[in-house]
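Please find one structure pasted underneath; my questions will follow.
Heads up, one of the protein chains got dropped from this complex, but the rest are sitting where they should.
Chain naming follows the written order as A and B, and within any one chain the residues start at number 1.
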């Protein structure tokens, strides 16, 4: 079992074993259905997460007078939610669809590149031995300890020198890869990628990059999906730096949604409708990313 | 050749006699591949860091040894005066106390809750995706919605929490006056956002633990709790370390939550919830606009985070390795790395 096809075969076997386990679950053992209390506890956690979104919907389908009068203006969201959506999309202060497009571009590019570069670096740090490895890894981690609040002035100076002010690359480029992602992929691959698989691929004559591409990247999938999701969300809601380098003529979604507050009279029903519109794509993304977080196959591949 | 068998050392220097000559070139190529690839793979991070990360750090260092106003810019070189000034400020020490207090109140329960939630999720659940994504929901809720909700929960007079406490005959908590109460309120906001996030990080690691280990533990007679401590925790040690380090760094840089905790953003009239990053920001960006002193605070905070990060690193390693010596079946999978100083045949 020292060639790639053999590994894939054995992985297939692992999957088959997993399937077999699934059919055996009634018998007991680790894969039996969890206790009822398990669902109750998770249910509470999920409920805490859902409440703010529900609240957003309720406020978003209300009106300013009702919001001022009651903490919970109504129990169920109603049709005026859609009127408020329409007011957000048609708002004068910004172009909603342009904001959506900008946000999508930034979030997609940054998450794709973060996943790729973090996994590459994580693979090197976790599984390859090279002079300076430990020192460089500590350096990566140490960069996270730098307080960012002061960085905005020098960063702005760099962006002016590059002529990127007002352009999306002033947000995208600094975020292409970060210490968080590199560190995470290192730690994850350390645990999840059996050394034997790399050795086997190398023995089989695969180049380093091919080893990465066909062994490390698949093994990293659950963590990569999470990293992509986290990065996407972080970029999607990022406000501060975009508010410095972009403007209302070319905004991202958080900038645009905040423009809904631009009056002495703040209409929270409008803002919350906007906030919900902004959150909606993330919920869709969740459904997709959640399914990627399935692993355990790779890990069993060489053990059996 | 079996994967487990040791590779002959340095065999590449003398090509195996039976191999044809032309392999020599591809072997050279392969050797370079092995030597250079690691550096190539980590280079994107370092290149980007040197372009966008290093300059701000050096700039901050340069600013910190000058008299420097945000708008008027550079003044005289003052050596370490700014650092000395920071130590003389009562608010600085107050901010350290608050930061550490909020950090402890938020990070410790957060990591423990996250690992437990992850353990609950790492089961043969129905509707897996729903539960997984459900715990991450707080992470996506926009700050404006969170601010509105927590504002209404933690208001001193009109807040819901105090109303509930009142229903049980408990005196209202002065969330915006009492230092500890304000720290708890802020830590709650932090934990709301990050617990599910960390839980999914743990879950990703738990998913990679070979199921055979659990089966072996069950055969050995270990229950769920036992196998959690003797199989799961040791197996996800690297991830525990990761979460502890990132939570430490994030927790000590806490900024947004204390800033929006009241409308002034100054950390309270007695600075009772002023954190160090907030102090740093307010020093440079409001009041006296003293960017020089703010830069000095930034460097001091950086050093503090490194020190606490290292302590946590040492502690976590000790705890994680300590618990791995449990009765469960131990499997060593880590620490083997592909060596650039040798090539495979």
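Everything below uses one rule, namely that contacts are C-beta pairs under 8 Å (C-beta built on N, C-alpha and C of every residue); 3 or more make two chains touch, one makes a residue touch a chain.
The definition used in the following text is that contacts and distances are computed from a predicted model.
For the omitted chain of this complex, the UniProt record lists the protein as "Sugar ABC transporter substrate-binding protein", which is one of "Sugar ABC transporter substrate-binding protein", "CoF synthetase", "Ferredoxin reductase" or "YibE/F-like protein".
For the chain missing from the display, the contacting residue among A:105, A:142 or A:203 is A:105, taking the whole complex into account. Of the listed positions B:159, B:258 or B:292, the one in contact with the omitted chain in the full complex is B:159.
Mapped onto chain A, contacts with the missing chain fall at residues 8, 11-12, 14-15, 64-69, 92-94, 101-102, 104-105, 108-109, 112-113, 115-116, 152-154, 156-157, 160, 165-169, 172, 213, 217-218, 221, 243-245, 247-250, 258-267, 292, 297-298.
One chain of the complex is left out; on chain B, the residues touching it are 69-73, 85, 88-91, 151-152, 154-159, 174, 176-177, 262-264, 266, 268-270, 285-289, 291.
The rule we apply is simple: only the chains that are shown with their structure count from here on.
Chain A and chain B, compared by their mean Cα positions, are separated by 16 Å. Listed in rising order, the residues of chain B touching chain A in the complex are 1-4, 30, 33-35, 37-39, 41-42, 44-46, 48-49, 51-53, 55-57, 59-60, 63, 70, 117, 120-121, 123-126, 128-146, 148-149, 152, 160, 192, 196-197, 200-201, 203-205, 207-212, 214-215, 218, 235-239, 241-242, 245-246, 249, 253, 255, 277, 280-281, 284, 291, 294-295, 298, 301-302, 305-306, 309, 333-334, 336-341, 344-345.
Residues 1-2, 18, 21, 25, 29-34, 38-39, 41-42, 45-46, 48-53, 55-56, 59, 71, 117-118, 120-121, 123-131, 133, 136, 140-151, 153-155, 157-158, 173-174, 176-180, 182-184, 186-188, 190-192, 194-196, 198-200, 202-203, 207-209, 212, 222-223, 226, 229-230, 233, 236-237, 239, 254, 257-258, 268, 271-272, 275, 278-279, 282-283, 286-287, 289-291, 293-296, 298-300, 302-304 of chain A touch chain B in their complex.
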